[in-house]
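Only one protein chain is missing; all other protein chains are in place.
Letters A and B mark the chains as written, and numbering starts fresh at 1 in each.
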Amino acid sequence: MESSGGTPSCELTDKAKKYDRQLRLWGDHGQVALESGHVCLINASASGTETLKSLVLPGLGSVTIIDDTKVTPQDVGNNFFVESESVGSARGEVTLRLLLELNPEVRGTFVEQPLTEILDNQPDFFTPFSCVVATCLPECTLLTLSKVLWEAKIPLVVVRTYGMIGYLRVQMEEHTVVESHPDNEMPDLRLDRPFPALQKYIDSLDLDSMDHREHSHVPYVVILYKVLQRWIQEHGAAPASYKERKAFAEMVREGMREKESGRGDTIEENFEEGIKAVNTALLPTTIPSVVQSILNEASSITPSPTTKPFWIMARALHEFITSEGRGALPVRGTIPDMTADSEKYIKVQNLYREQAAQDADWVLRRVQEHSQQLGPRKVISSLESSVKTFCKNAHALRVIKGKSIAEEYKGSINLSEIGSHLENPDSELVWYVMLRAVDQFQSEFRAYPGYFQDQVETDIVRLKVCVNKLLADWGCGPIIKDDFIHEMCRYGAAEVHSVAAYMGGCAAHEVIKVVTGQYVPVNHTHIYSAITATSATFSL
Amino acid sequence: MLPWGERWGEVRKLLERPGPFTHPDFEPSPDTLKMLQENMKVLVIGAGGLGCELLKDLALMGFTKLHVIDMDTIDLSNLNRQFLFRKKDIGESKAKVAAEFVNHRVKGCHVTYYYNKIQDFGEDFYRSFHLVVCGLDSIVARRWINGMLLSLLCYEDGMLEQNSVIPLVDGGTEGFKGNARVVLPGLTACIECTLDLFPPQVNFPLCTIAHTPRLPEHCIEYVRILLWPKENPFSSETAIDGDDPQHINWIFEKAQKRAAEYGISGVTYRLTQGVVKRIIPAVASTNAVIAAACATEAFKLATSACTPMNNYFVFNDTDGIYTYTYEQEKKEDCVACSQVPQELEMKLSDKLQDVITTLAESLQYQMKKPGLTAMIAGKTKSLYLHSPASIEEKLRPNLKKTIEELGLQDGMELAVADVTSPNTVLFRIKIKT
C-alpha cells in the first residue's frame, strides 16, 4: 500500500493512513479481501445497523439492506442510524443513507421487499453475497432462509438482541482458515530434528574456545542444541518429564560462565533465556491434532476443478510430510528474539528462513502439479505467496465444519451438550433455551411474551409451558428456574441499544473473519448475558 | 396510544417492570427514566474510539446530560473507527465534533464538550457527576482520574459516606482484545490496585540498539533514540513528531540503511511509524463491543435495573469469541485506595517539629523517620524529608516554622512517608483552636 515510485521515500496514501490501525492487524491482503466483500443485511434493526456500522467503517466493499418496514418511534429510541424526522420513511433507505455517510468508499443498496417474497420468487437473489446477516426474523422465516443459504453455501450470521441477552449464530458448511493468528505460539526450533544446515552451523561453533563477549552472545538455540546432544548421549533420549527438563535446565546453567572480575553477580543473559525457554523449545516437533485431521481429510480428497485451493494446498502439504518432510510440517521460518550478537542471530534466523523457503518451494511445486492436472483454467491466484503463507501457518490451520440451523432445530440437536450445560446453574445455555422458547411462543401466539404490558402475567404461565415442552422434546426434565421465565417476559422482546451495540460489534467481526478468511469464527452459537457480562459458545 | 410504542419503549420495559435480576434498590417506576433524563449527569472521558461509541450508547440508553472531555484533534487515521468524525472534521476538536453530532442525531440529548485535558479541572468539577465513564488510551490519565475520584471520598468517623462514591466505568482495547471494568472508588479494586494488568512498555536494551541489533525494531529505535539527537536533521531542538511524515521518513530511511548493514529485513514505513508513535492497532468492532459493555454497566449503576457486573471483564474475538468476567480484588495496601485519610490534629501555632514528634511518639503511629509533603493550592510542597542530606538541609528550617507559616490549613492533606508503612500515608489536617 506504500506509494510506488523510484524514490525510497514511502509516504503512505490517504487510504493506507485511514485504515492504518486495522492494516496492522489483517494486512493489506486482508483489506483487499474485505473490500471485495458484499454483505446483505436482513432487517435494519439496532442489532443490524450496529453490525453494518463496524463493517462500513473498516471498508467492506458493498452492502445491501433488505427491509420492508417503516421507521417507528422505537427505532428512533434504539437505532442510531435513523433520525426523529425519519419516522414513517422506509427503514432500509434511511439506515443505508446514514450508514454510508461513515465511509464514502463503501457502496450500498436497499431492497424494500418482504424477505418471504424474495425467498419465494427470487431463488438466486443471495448468490452475489459473501455473507448474509439476519436479525429479527420469526423462526419459520429464519429456517427457510437458513436452508436456502446452506444449500447455496453462503455463510449466514444471525444476530439477535433480546432484552439483556444476545445471540449470535454462524452458519457455514465449511470454513477454512490459513491465518488464524493464534495468541500464544510455541516456537518451531526443530532441536529434536535439526535440518542439515542448522546442524552443520551449530556444530561449527565451539563454545569453549569463545571469549567472554562471544560466549555471552550466542543465541540460546545454539546452547540448547549443544546441551541436548550431551543429554542424549548420557540419557539416550531427549528430556521428556518435568523432572528431566529441570535437570536439563541445570545442565544449561552449568555451562554459564562466571564473570572473571569476581564480583560474580553478572549472569550471562543468553543462558538465562535458554533456561527459561527449556520448556517450550524442547517440546518435540509434532503436528497438532487439529492440523493432522485436516491433513487426513486432504489426503482422501481427489482434487477436482471445484476443489478449493485450501484443500489442494493441504493435500500437497500432506505429501510433503510423508516424503520430504519426514513426518514434520515445513519449517515455519520465524524464530523468537534471542539475546545474541547481530551476526550469529541473523545467521541462525536466515538458516531457518532458507529452510522454510526450501520446504515451501517443495509444496509449491506439488501444488502446481495438482493444478495443472486440473486443467489450464484452474490457476490459483498469486499462488507462490499463497503457498508461502500456507506453509508458514501450517501449524495453525483451522477448518470449521458447521451445522445448519435447520438441522439444529428440526434434526439432531446435540443433546449431550445441552444436558451437560443445563446441569450447571450458571451456564449461559439457559438463555439459548429461553430464546428458542420465546420463538415457539411467538409462532403460537403471534407476539413475543411480555410484548404487551397488560399480558405479562399470563405470558409467564404460557412461556413456562413452551419452555417445558422444549425441554421435554430434548429429554430433559423441567429444570429451568422460573426466574429466567420472568426475566424473559419482562424483556418483552425489547432491543436495548447497548446490548445491540455489543452484539453488532461481535457479529461484524465474525463477518470480517468470514470475508477475509483470517481469524477463527465462532462455531456455532454464541450467547451473551449483559446481566452478568458473561458469554459462552456452544456447538449444538 | 400504542402500547409501548413510543420512543423509549424498549428501555422502559427494563425500567418499569420488576425482574429477578435487579439490584435490591430497584423499584419499577416511570420515574426512573425521568431521573435518567433529568437528573443523572455522566462524564465521558475521551472522545476517541471508545468515547464516540460511549456517547452514542449512553444517549440511546436514555441518558441526556452527558459531558465529554478530550484534548485531541481528529486525524485521518481515526476514521476507520471513530464513527462520529468525517474527513472534513480533520484537525477539529474530537470532543466538539462528537458532541455536536450526537446532539444533532439524538434529539433531546445534550452533550456538553470540553476541549481540554482532564487535569485542567478540579474537584468541584468532578464532584458534580454521578458517574464517570472512561475510554482512554493512556495509563497516566486513568491513574489521574482514579486518584481524583478517590480524593472525593468523604469519611465520617472512618466510615465511607456512600454518596461521595462516584462509580468509574473504564474500558480499554487493543486490536481484538479489550476489557471493561466497574470501579466503586473506596469499595472495590481501583486502577492503582491492578496497575500490573497494564502491559509494561517495551524498552529494548540500549546496548543492543547501539551495537547488536537483531530486529527491525532495534534499527528504528537506534535512529529514534541515538541518531536523531546526534544529527538533529530538522534543526537542533526539534523533537520527533510522529505525525510529521518528513520526520518518519527520515527515521525510516536511516533505519533501513542500518538494517541493510546488519542484514536485517523487515524495516517498513508502517513499522517505523508504529514503533516511533507506539501505535496500538485498533478496529471498529472491538471498540463497539467494549464501549457497549461499559454503557450497559453505566445504565445498571444509574438505574439499578440490573446488578452491576463483578467487576472485571476481558474480551478477545481472535479465536471464536472469548470472554471472562471475574472479581478483581482490592489490594489491601494499594497506594491509592487503601488510604482513608486519618485526621491529624494540630494548632496553627504548632511547629512542624511538634507534628513530627507526635507522629514518632504517639502510641498510635510510632513512626521512625516520617517525611512530610502537603498539597497547597494544587501544588505539592515538601515540608520535611529525612533524606537525602541535600534536601534535608534545605527543608530543615521548616521544622521551626509554625503550621500557619507553612501555609497549612484545616482540611488539607498531608502525605507522610515512613519505613513503618509500605506506602505513603495520608492525613487530613484538623486545626484545633
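One rule holds in what follows: a residue touches a chain if its C-beta (ideal position, glycine included) is under 8 Å from a C-beta of that chain, and two chains touch if they have at least 3 such contacts.
In this section, contacts and distances are computed from a predicted model.
Name of the non-displayed chain as stated in its UniProt record, restricted to "Ras-related protein Rab-39B", "E2 NEDD8-conjugating enzyme", "DNA repair protein RAD51 homolog 3" or "GTP-binding protein YPT31/YPT8": "E2 NEDD8-conjugating enzyme". Considering the whole complex, the hidden chain is in touch with A, B.
Although one chain is not drawn, the whole complex shows that of B:Ile139, B:Val314, B:Val340 or B:Ile431 it is B:Ile139 that touches it.
Of the candidate positions B:Ser235, B:Gln364, B:Ser390 or B:Thr433, contact with the hidden chain is made by B:Ser390.
The hidden chain makes contact, of the residues B:Ser265, B:Ser349 or B:Thr380, with B:Thr380.
The set of chain A residues touching the chain not shown comprises 211-213, 216-217, 261, 263, 266. Along chain B, the points of touch with the absent chain fall at residues 32, 35, 39-41, 67, 112, 114, 116, 119-125, 127-131, 139-140, 143-144, 146-148, 150-151, 163, 167, 192, 195-196, 198, 200-201, 203-208, 210-212, 225-226, 229-230, 301-304, 335-336, 369-371, 373, 375, 377-382, 385-391, 394-395, 411-413, 415, 417-419, 423-424, 426.
As a convention for this text, only the chains that are shown with their structure count from here on.
Between the CA-based centres of chain A and chain B the separation comes to 32 Å, rounded to the whole angstrom. The touching residues of chain A, counted against chain B in their complex, run 2, 8-12, 14, 16-25, 46, 50, 53-54, 57-59, 72-74, 76-80, 83-84, 101-104, 163-164, 168, 180-183, 217, 337-342, 345-346, 349-350, 450-454, 456, 483, 486-487, 490-492, 494-499, 501-502, 504-506, 508-510, 512, 519-523, 526, 528, 530-535, 537.
On the side of chain B, the complex with chain A involves touching residues 3-11, 13-14, 17-21, 53, 56-57, 60-61, 76-77, 79-81, 83, 86-87, 105-107, 175-176, 180, 208, 212-215, 245, 249, 252-253, 256, 262-264, 268-270, 273-274, 279-289, 291-293, 295-297, 299, 306-307, 309, 313, 316-321, 323, 325.
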